[in-house]
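The structure under discussion appears below in the form of structure tokens.
Just one protein chain is left out here, and the rest sit where they should.
Up next is subunit A:
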Amino acid sequence: MSLLQVKRITKHFGGLTALSDLSFSVEEGKVFGLIGPNGAGKTTLLNIISGFLKATSGNIILQGKSITGCHPHILASRGISRTFQNGQIFGNMTALENVMVGCHIRFGGEFLNAALQTGWSRRQEGEIRQVSVEILASMGLQAWAQEPADSLPFGLQRLLEIARGVATKPRLLLLDEPAAGLNREEKERLTLEIARLRCQGITIILVEHDMDVVMSICDRLVVLNYGQKIAEGTPEEVQKDREVVAAYLGDEDGFHA
């Protein structure tokens, strides 16, 4: 069954058409790759799916229900979370607190409860901490729990951002270029983590330029160019596609961007 359907999405920025009549659907429990040259509209599409941008026209359907135009925080509670291309960890908190913020929607307690430190709110706090420690440990970041998040090595900050997203208990996790700036070892670790999330049943949309990562982990790919879908299929199928090769390299030598 398809978890997410993108239906005829078009997005104009003034006179520029960033996305044009784009449709595809994402199967549950798969890693879905979204690739294309710079400026193809990949991040724009992620922003529309996660509610940060409104599409000019078209619909986004999550499990049969339209979520078009919903606010990001609503979508998070419906099971869509994401990471950001430029990294948006909370640098003013520890690594553990970052993940604890991720747990926000799974727990309750507002100002009054917090101010009065009711027994209930203390129990909630204990649970939040426990769940967060577990998630951090599952990503192999337990040693960094009490460190300021911005003191983590870059590659680990990326993993922390994913851990924080996982803490929201998403059905669908959108990863925007998680491998950018990582070294080979870090990329391998990232690939393993993504595979592990898939095993947990989290569906993933991966925007990525690194073809090693994309080809090794994605179950299915959509290729965008100038806001249009130019190919869709398994990594093998897409790699052979003449139009894709042309869009990426301008020649037919191969596919090693």
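Just so it is clear, a residue touches a chain if its C-beta (ideal position, glycine included) is under 8 Å from a C-beta of that chain, and two chains touch if they have at least 3 such contacts; residues count from 1.
By our rule, contacts and distances are computed from a predicted model.
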Chain excluded from display, named as in UniProt, from "Phosphoribosylformylglycinamidine synthase subunit PurQ", "Branched-chain amino acid ABC transporter permease", "Sarcosine oxidase subunit alpha" or "2-oxoacid:ferredoxin oxidoreductase subunit gamma": "Branched-chain amino acid ABC transporter permease"
Identified contact with the non-displayed chain, of A:Glu125, A:Glu188 or A:Asp212: A:Glu125
Among A:Thr44, A:Ser81 or A:Asn225, the residue in touch with the chain that has been omitted: A:Ser81
Listed residues A:Arg8, A:Lys54 or A:His71, member touching the removed chain: A:His71
For subunit A, residues in touch with the removed chain: 50-52, 71-73, 76-77, 81-82, 84, 88-93, 97, 100-102, 104-105, 107, 109-111, 113-117, 121, 124-125, 128, 164-165, 167-168
